[in-house]
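What you see is the complex with one protein chain gone and the rest in place.
To keep things simple, chains are lettered A, B and C as they appear, and every chain counts its residues starting from 1.
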Amino acid sequence: MSHGTANPAVATVTEPLTMVDAINLALAHEMAADERVVVLGEDVGVDGGVFRVTKGLQERFGKARVVDTPLAEDAIVGAGLGLSLGGMRPVCEIQFSGFLHQAFAQMQSHAGRMRSRTRGQRGLHFVVRSPSGGGIKALEHHSESEEMLYVHTPGIKVVMPSGPRTAYGLLRASIREGDPVLFLEPKGVYRAFREPVLPDEVLELGKARVVKPGKDLTLVTYGAMLRTSVGAVEEAEAKLSASIEVIDLLTLAPYDADLVRASVEKTGRCVVVHEAVKSGGLGAEISARLNEECFWSLRAPVARVTGWDIPYPLYAREKAFLPDAERIVAAIVATLTAE
Amino acid sequence: MSHGTANPAVATVTEPLTMVDAINLALAHEMAADERVVVLGEDVGVDGGVFRVTKGLQERFGKARVVDTPLAEDAIVGAGLGLSLGGMRPVCEIQFSGFLHQAFAQMQSHAGRMRSRTRGQRGLHFVVRSPSGGGIKALEHHSESEEMLYVHTPGIKVVMPSGPRTAYGLLRASIREGDPVLFLEPKGVYRAFREPVLPDEVLELGKARVVKPGKDLTLVTYGAMLRTSVGAVEEAEAKLSASIEVIDLLTLAPYDADLVRASVEKTGRCVVVHEAVKSGGLGAEISARLNEECFWSLRAPVARVTGWDIPYPLYAREKAFLPDAERIVAAIVATLTAE
Amino acid sequence: MPRTSIPIDPIHHLSVLDEHGKVDRKLLPAIPPEKLLRMYATMVRSRRLEESMLRRQRQGQMGTFAPAMGQEACQVGAMAALEERDWLVPSFRELPAALWRGAPMKNVFLYAMGFEEGSEVGDPDRDRVLPISIPVGSQACHAAGLAWASKLKGDGAVAIAFFGDGATSEGAVHEGMNFAGAMTLPAIFFCQNNQWAISTPRRIQTASATIAQKAVAYGIAGVQVDGNDLFAVYRAVSEAAERARKGEGATFIEAVTWRKSVHTTADDPRVYRTEAEEKAWEGKDPVVRVRRFLEAEGLWDAAKEEALVAAADREVNEAFDAAVAYRDGDVDPLEIFDHVFKTTPPDLLRQREQARAWIGGRRVIIGAGKAKTKPGGAAAVGELEEADDAPSKKGGAR
Partner (left out) sequence: MPRTSIPIDPIHHLSVLDEHGKVDRKLLPAIPPEKLLRMYATMVRSRRLEESMLRRQRQGQMGTFAPAMGQEACQVGAMAALEERDWLVPSFRELPAALWRGAPMKNVFLYAMGFEEGSEVGDPDRDRVLPISIPVGSQACHAAGLAWASKLKGDGAVAIAFFGDGATSEGAVHEGMNFAGAMTLPAIFFCQNNQWAISTPRRIQTASATIAQKAVAYGIAGVQVDGNDLFAVYRAVSEAAERARKGEGATFIEAVTWRKSVHTTADDPRVYRTEAEEKAWEGKDPVVRVRRFLEAEGLWDAAKEEALVAAADREVNEAFDAAVAYRDGDVDPLEIFDHVFKTTPPDLLRQREQARAWIGGRRVIIGAGKAKTKPGGAAAVGELEEADDAPSKKGGAR
């Protein structure tokens, strides 16, 4: 990892964990370190959450700190805000990010505004965790990628890890941040692979990382698409004997525009990959920013490989919706060969 | 107006109307033409709405068709969807677009998905009207521009007129459309100027209009910012003896990318102006699309003049937030002189 | 009168046929035997279909779904008390209700295989059924709106919304019921209190002693019924529909029942439910209860039962085969672009072309051509894994 850690002298690593377990561990570590941290949400207690992310936490930290709430997202987020204002450090779970819509008013009109409304007097230690994204043959509303609704909402930080290690380090940072953080978990890779995590690593929000350096093109992505993209990049590099730099954004708002710009100033070409629908997606913002900030370095149009501008289909057709290696390779080829 | 009308033989025009009155007239005309059209919302009846947009409609069309609802946005939109599914043509008013957040789940998970969910069997005649934007010294949450939340939501059309005539023609079209339409009314120009409307003009959604042709730069905007932009363009043209094309988008989703592209292919330079915050705003999408579709025609980076990435402030400082002629002129100058 | 009590309309509890077969003849609704047998048959067909779906889901032949087992009396009782013109607004656990309304089992399988095709009805004007709606609580406002449309048109139709005990905590349910109360709409809000919202017990949802009493908040009629009692449900819904059609407004019904099986196939109730609870409810199976009644009335016997079950199983198998044939046939993956808007805008047409070019000849329909018995399908990495990684991984039917 190219980005700094809060504790550079990290020595121990865990055995390889899935992302689910890494998040669980991050929660456990924060709860152990700070008794103001409480976990609340639907089915987070006895059941350990529908994805088992909070498994065992209630047993360990008690029913007062790991709380099964009524089925009411506006109240989970709204009461979470109240908890935070009252001095606690709530970590709210919304079962699927598509159901955060039910709490959208709380996110937009309160979470993102409490600090500015009070002229800085009432900051929020406040995290909403929610699984996001597709590719798991789920039911309707369980596969969408809605990060832009919050990226476009001032006052909220949006974080999306791409694997177990970043999930661990970013969640710990998010709980400590002191600003409202929406922590989106790419459920497509919840259990896709294992990685050791560094039990003291607290990553800095707002910093992207260069997963793999390269000279000819910059691929920018995040979440589950990192894995798909890395595969595609290997393929494309083999095919074209080109060298591609891969950037994992990690924080989507505010995203690390400086790192992206520096990379594209070097490579002159950029492909952005995300699952969210194209129009108004993060790819648009990145493309626009590159256009503004390093127009004269661009040697080809910034390409976007994204979900289409349609509702996420039921699962039989989800492969037709989601970006995959084939599409990413095609975009890389087109961008590398554009004249 | 450069775009077509449903009835090209329109002969009569009204006396000059404010946008408020033009919308009122469009509602009256559609209600008279089709008894399935019903108007519902908070205070739309006796009071005629807090901006008086629905004034007199209840008297004329009765309490069954112009309905004061309980104070519940999710129900206004959700029951509106039910009305539509039951064969009516509801026009829901949400008092301020910032309170459509309370119905966000209905918009995202139902309005935008009913047709695809039923494989085309249940389309929706469904309009949500709501005042949007700033500049009127309003209270908190009464000045935001939230169009992107819906532009980024598949299955919903988003419309924003810029003056009385377009408001009239677009609202009539929206009520007839047969797809869910969010009709955002730029309250900053609700009463700012008067214009005659053409009582049979039904404009086509998805079509932008060239307000003023030009050769050297394309300015793309919509809503209340059109008026500000036109003023700025006059100033800039005088200053620089340049010729600027001004495009009024009118429909924001799906926006008329073809018209914008054709214009920028001609001018090579583009400035987008909107009130909404910058990151993830429509300016980003337009810039990214131009980058993708006419990269080789661009002679300067696409510039954005937008709200900042912060919560809309209370009104004492709103001039520091909103784009004004000075900023637009500065962006035009920079874009025209970029090398 | 400094401290006085505010008078509150009573909330009733209704039960007609108890678990021992004892029936209150005064309250027993007059249902013609033919209709009664169709009601029973629908309950059995639903049960057989879901048992088959649970098996097939575990074999990787279809995706996850939410079984209604144990709630058949709620749904068939309610729907049978209504008319064809009345609107059905389901959540995600309303198979018996859908079957009563004539949903083909093939569509049920198609939906579970991830095809929007499964949501289609024969004639959208005549078949007054909304598609499955998964966001908890979303049904109440839609039903209020449909009821409102019917009131405006004066067509005498009623709208019924189904939702669960958990849903009563959602703001949207409150808004919909309050709307219907305030506007005196012909709506029926039917809460199947099956004691659980996934792993969350009824007790955690709300401190109110009953769910039915929430009607007091809306000034609408409130009734609690034994939800495993076909006749109590039928009567309560008949009375609610009558009130609605007379212009007397909405009713909130709490049907006390029990979710016999898993929340969805991704769930494992053993994590949160006790055996004692399962025992306590076992004897109350709503299907068995009706069969006993029919037998006592001389309307049913073992041979008829056997024939019914055999016919149901045949129907299930044929439907499954038809769904598989559809899935494995010439399905257009890019149809998803065609039903977003009335007329597909130019930009989406272009995206459709891009998608076509990129897919090329590849087969992208998930599940197509899948071996019928590939085990553990849905548990593979990257597929839906709400379940534990504990031994009881797939949280099968109990």
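FYI, contacts are C-beta pairs under 8 Å (C-beta built on N, C-alpha and C of every residue); 3 or more make two chains touch, one makes a residue touch a chain.
Keep in mind the model is a prediction, meaning the values are calculated, not measured.
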{"item": "Residue of A:29, A:115 or A:172 in touch with the missing chain, whole complex considered", "value": "A:115"}
{"item": "Selected residue (touches chain absent from view) among C:58, C:128 or C:214", "value": "C:214"}
{"item": "Option touching the unshown chain, where C:174, C:263, C:289 or C:352 are the choices", "value": "C:174"}
{"item": "Chain not shown: contacting residue from B:68, B:234, B:265 or B:293", "value": "B:68"}
{"item": "Residues of chain A in contact with the chain not shown", "value": "38, 64-65, 67, 69-70, 72, 74-75, 77-88, 90, 105-106, 109-110, 114-123, 154-155, 157, 177-179, 206, 254, 257-258"}
{"item": "Where the unshown chain meets chain B, residue by residue", "value": "42-43, 45-48, 50-52, 55, 68-75, 98-99, 101-102, 135-142, 188-192, 278, 308-311, 313-321, 326-327, 330"}
{"item": "Those residues of chain C which, in the complete complex, touch the missing chain", "value": "1-8, 10-16, 24, 26-27, 168-175, 178-179, 181-182, 184, 204-210, 212-214, 216-220, 224, 232, 249"}
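The definition used in the following text is that only the chains that are shown with their structure count from here on.
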{"item": "Reference chain B; chain at largest CA-centroid distance", "value": "C"}
{"item": "For chain A paired with chain C, centre-to-centre distance based on mean C-alpha positions, whole Å", "value": "35"}
{"item": "Centroid distance [mean C-alpha coordinates] between chain C and chain B, Å", "value": "40"}
{"item": "Distance from the mean Cα position of chain B to that of chain A, given in whole angstrom", "value": "31"}
{"item": "Numbers and ranges of chain A residues touching at least 2 other chains", "value": "98-99, 101-102, 140-141, 309-311, 313"}
{"item": "Sites on chain C at which at least two other chains make contact", "value": "116, 135, 171-172, 335-336, 340, 347-348"}
